[in-house]
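For this depiction, one protein chain was excluded, whereas all remaining protein chains were kept in their positions.
Just so it is clear, A, B and C label the chains in written order, and each chain counts residues from 1 on its own.
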Amino acid sequence: MTVSRAVELDGHIIDSGTLQTCFTTIMEQGGTFEVESFDIGKSETEESYARLSVRADTEDELKAIIHELHQNGANPIDPKDATLEPAPADQVVPTGFYSTTNHPTDVRVDGEWIPVERNEMDCAVVVERTPAGARATARVLNAIEADDHVVVGETGVRVKPPERPRDSSGAFGFMQGGVSSERPSQSTIAKIADAIIETKSSGGKVLAVCGPALIHSGAREALARLVRTGYIDMLSAGNGFAVHDIERDRYGTSLGMNTETLDHPRSGHKHHIYALSEVIRAGSIPNAVAEGLIDSGVMYECVTNDVPYVLAGSIRDDGPLPDTITDTIEAQNAIREQAHQADMVLMLSTLLHSVAVGNCLPSTTRVVCVDINPATVTQLLDRGSDQAVGMVTDIGTFVPMLAEQICE
Amino acid sequence: MTVSRAVELDGHIIDSGTLQTCFTTIMEQGGTFEVESFDIGKSETEESYARLSVRADTEDELKAIIHELHQNGANPIDPKDATLEPAPADQVVPTGFYSTTNHPTDVRVDGEWIPVERNEMDCAVVVERTPAGARATARVLNAIEADDHVVVGETGVRVKPPERPRDSSGAFGFMQGGVSSERPSQSTIAKIADAIIETKSSGGKVLAVCGPALIHSGAREALARLVRTGYIDMLSAGNGFAVHDIERDRYGTSLGMNTETLDHPRSGHKHHIYALSEVIRAGSIPNAVAEGLIDSGVMYECVTNDVPYVLAGSIRDDGPLPDTITDTIEAQNAIREQAHQADMVLMLSTLLHSVAVGNCLPSTTRVVCVDINPATVTQLLDRGSDQAVGMVTDIGTFVPMLAEQICE
Amino acid sequence: MTVSRAVELDGHIIDSGTLQTCFTTIMEQGGTFEVESFDIGKSETEESYARLSVRADTEDELKAIIHELHQNGANPIDPKDATLEPAPADQVVPTGFYSTTNHPTDVRVDGEWIPVERNEMDCAVVVERTPAGARATARVLNAIEADDHVVVGETGVRVKPPERPRDSSGAFGFMQGGVSSERPSQSTIAKIADAIIETKSSGGKVLAVCGPALIHSGAREALARLVRTGYIDMLSAGNGFAVHDIERDRYGTSLGMNTETLDHPRSGHKHHIYALSEVIRAGSIPNAVAEGLIDSGVMYECVTNDVPYVLAGSIRDDGPLPDTITDTIEAQNAIREQAHQADMVLMLSTLLHSVAVGNCLPSTTRVVCVDINPATVTQLLDRGSDQAVGMVTDIGTFVPMLAEQICE
Partner (left out) sequence: MTVSRAVELDGHIIDSGTLQTCFTTIMEQGGTFEVESFDIGKSETEESYARLSVRADTEDELKAIIHELHQNGANPIDPKDATLEPAPADQVVPTGFYSTTNHPTDVRVDGEWIPVERNEMDCAVVVERTPAGARATARVLNAIEADDHVVVGETGVRVKPPERPRDSSGAFGFMQGGVSSERPSQSTIAKIADAIIETKSSGGKVLAVCGPALIHSGAREALARLVRTGYIDMLSAGNGFAVHDIERDRYGTSLGMNTETLDHPRSGHKHHIYALSEVIRAGSIPNAVAEGLIDSGVMYECVTNDVPYVLAGSIRDDGPLPDTITDTIEAQNAIREQAHQADMVLMLSTLLHSVAVGNCLPSTTRVVCVDINPATVTQLLDRGSDQAVGMVTDIGTFVPMLAEQICE
């Protein structure tokens, strides 16, 4: 027995790789296909259209194939409304719920396609009918409440992966190049600086996600300058980042080493725990700034320039600081708010926080990922955004060069 | 002006490097010294003794030097009682509190040296006087309560770094060799197997700290076998580890790839979120095991063999599972309990959880650290244990070979 | 002014990514295109055909675009004979000579398409007219002789990148998956074992390219077994590999460490230089085997089983052994012979020798690349073969597991 279903694709499906992905997906999964219709865009600005009939031996196999095609932007032809089922309990989704990708997605409700709001990966979609019409929202599992109307299956769901930009000029044109440790460093930094300037000048918001290595490697003053001059709108980091930033302010050291003279490398291992203890005594970082306890650095600039920050807790934290959100779900929610407001995200030498932020990002947000470990950069870029660019370099030289490019 | 103070060292201070460290510390910090007395151990079993007079230009410089020497096992000669001050508020330590190393430490209270219990790095020491005598305990900052008697300064504190074992034979003899990616792999695995067997046969407890790469790389069945056969007494992991272990049980995949056939690498990206959702519905992993929902794997063996596990939450978690401790302080406390019970710790391809466990370990606990990234192994071994050994290898071949060595 | 030229593509140009590459190439290079004709293969077994008119502002820009398209399998429509020019001197090519890709290539001579023999990357193509007809051969620059007829420009040259295999079953089906350190290790090794067995059973030849880490990590006995049992037909390595293999035979050590007991890690640093000196005294490795000086190991098995080996010299060599080819051009020629005979190449933890062999391989040869450093595996796979698979693992566990899979 053979079962089949028709799917269609449109847009720049050849140069964005969509058609290729669909063909190989079908073959890898053991299916076959027939191209029922194909209109190729006659030039680089015209879109193409393809209709395929997909066949498999069993309904289950066909479903698996259709599911994959669907993730990649090929949608069943016959539009029906999405199937909705009530959540049986808080945090419990109906069996077979639709799990989101990070691409722009619509669901069909009452005959109309409506966009899924606040979309991100691995969520359920909850539909609410309001007087102003139906709304669909992506929700993480722990935010589901009993009786929420949750989309089940793939019927009435339409996914649109972002297309490749039509040209590679402009400040964002270079953001299609993947990772390389062998690209010219200074020229790449200049391109990233341009992209930040362009984002800001068009009213966009820049979120910096920072790891403690940024402080240890001596990039603190340059990042503080970017906060002060208004190029960073939001900061996402962990307890350790803030502690080491404050240690540098209070003791001139990071991990006990003087970041300017490199002197006394063995002394000062207790500086970070002392800095921590002083902020705990003050009650919070803003209090410590108000008391004059902290008068320089990244956290200082955030406080005095009203740049909101999220310090997310982790099991490896000392202390932690009173400002650190120790509950990971609460911290994720705070990160989520930042992620959905950001137009451009700089991921600066932290795997943990970058993954956490990346999990909340739609595939359309611009991302720059910088780390000295190529495996970290690769892992972050693999999460699927075509708007992401990775650079394998030293954060301790990258941020100062970037700040100089931007501010001068 | 010159100020000076006398310190003394005893034990195997030459071959353990203690004397060398003290000499170089004084010189690097700008001090000078005179060796007032020196009795060298005449043979490899005799201990040595040294008394140094340390000089510096100012009292502050001298203090900094004495502090460093003290961290490294050179103690002031004139024993006085430790200075105790009450904590001004919950979580707030007195200024100048003594911050612990991870080495065995004594404090002098009422003329007697008493050991610091539950010692680990970066803690305050709280002294309680009980009818049975004084007790000293290491406490992380967030566990300090108002009016706790906290040790301040270094007077009356004595640190004893572990000495180098006298010989390199026996199952643990090899645990002094640092990290190498070029040591013979199979022979090293055999040594680690011997060390585990010896730990167990002498009544010791083995704690396995596991990252999700262990599941993705196909080592799940081998680890489950070690749990089942009683070689793993405790498990420390994160939400992701448990989710992927259960995904494998429910769907045969890990990260959506069938771990045996390597088939259909693109299908099944939603398997992990489905597995998660099923356990949430059941209420917990033990419930899911009881319902027959899960019938193989690491978590299954932990539940059915009463092997306690801690699943610590992180901001990158999906879900999370109901069993995951989402508050990081609570999770640290659970990890701390495990760490203090362990006689040997296997850190298996996770940086985050290994650092968290390592933070709680005294320097005397045996540690084996395995990761494919040399930087991870180096970072973990740098945390100061002489009883630690690192191996740069593939966790997907390491665990199966280890299980075979141990069980056959 | 606008200039244009027509090119055509045929084959599985969608799922092999050829059409996508051509579209994006044109756009990135600032050109435009019109699809003049397009016949899509109606099913997964049918081939497609496309004819594009490519336009650019200047002839130079058009040439650059056509050049790129040509490298990727799009060929100008109007076939003319290749342009031949005599080489002005030994090792000197005519200006504008055609520089080869590693894909199968034809040149048009006297109205007929003839295949380029011994093709590899970055060569010139020399055409000879013989009584039996014209022959075209790829030659590295240093092999060019004065008056050789060298192809100039791209007219009359046709490149055919290998297409994606139609299905992913069979022993080689998995060889399309790129690199991963998170694939199930044991299952991946089993697939590689199957591919070696299939290559041998179909009469193919297996070339092993080996670095000294293979010996240090204890994999020597397993590789010797594969040579002895006939699964390795040729060996390519450097002086260091052979020296350490022989050191292990003579002294039981590698880099001075006993590879079984891990004992005496500090002794024996002179073993490798002693082993070297003994072979120099004997005159060659075969002499040393004949004298009974060497009676185990990889080199021993090569000598006694008539498995040809190339030991290529490098500037970091000690000695070197009399068997090592110290001239790098001579060594490249020896490597080239092996490379062109091989049907499958195992690159085992050596970057230098793997690059050297990889440079000589056509894109149709199967390659397995194993290294613990992901950057090495990525760099080797980037060299463009679709028939290559990479595994990030420990060579010290990989080779023993592979040998067990194959031989048992």
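Quick note on the criterion: a residue touches a chain if its C-beta (ideal position, glycine included) is under 8 Å from a C-beta of that chain, and two chains touch if they have at least 3 such contacts.
In this text the structure is predicted, and so the values were computed from the model without any measurement.
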Per the touch definition above, residue among A:H103, A:R158, A:H216 or A:R336 touching the missing chain: A:H216
Of C:E128, C:D327 or C:E404, the residue in touch with the unshown chain: C:D327
Residues from chain B at the interface with the omitted partner, ascending: 14-17, 19-20, 23-24, 26-28, 32-35, 38, 40-44, 50, 164, 166-168, 181, 374-375, 378
On chain C, residues whose C-beta touches the chain left out of the figure: 25, 28-29, 64, 67-68, 71, 88-89, 91-93, 97, 99, 122, 140-142, 264-267, 269-270, 273-274, 276-277, 280-281, 312-320, 326-329, 331-332, 335, 352-353, 355-356, 359, 373, 375
Chain A, residues in touch with the chain not shown (by the definition above): 174, 177, 181-189, 191, 213, 216-219, 254-255, 257, 259-262, 265, 372, 392-394, 396-398, 400-401
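The definition used in the following text is that only the chains that are shown with their structure count from here on.
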Chain ID, smallest distance between chain and overall C-alpha centroids: A
For chain B paired with chain C, centre-to-centre distance based on mean C-alpha positions, whole Å: 45
Between chain A and chain B, centroid-to-centroid distance (C-alpha), Å: 33
Chain A: positions in contact with at least two other chains: 28, 375
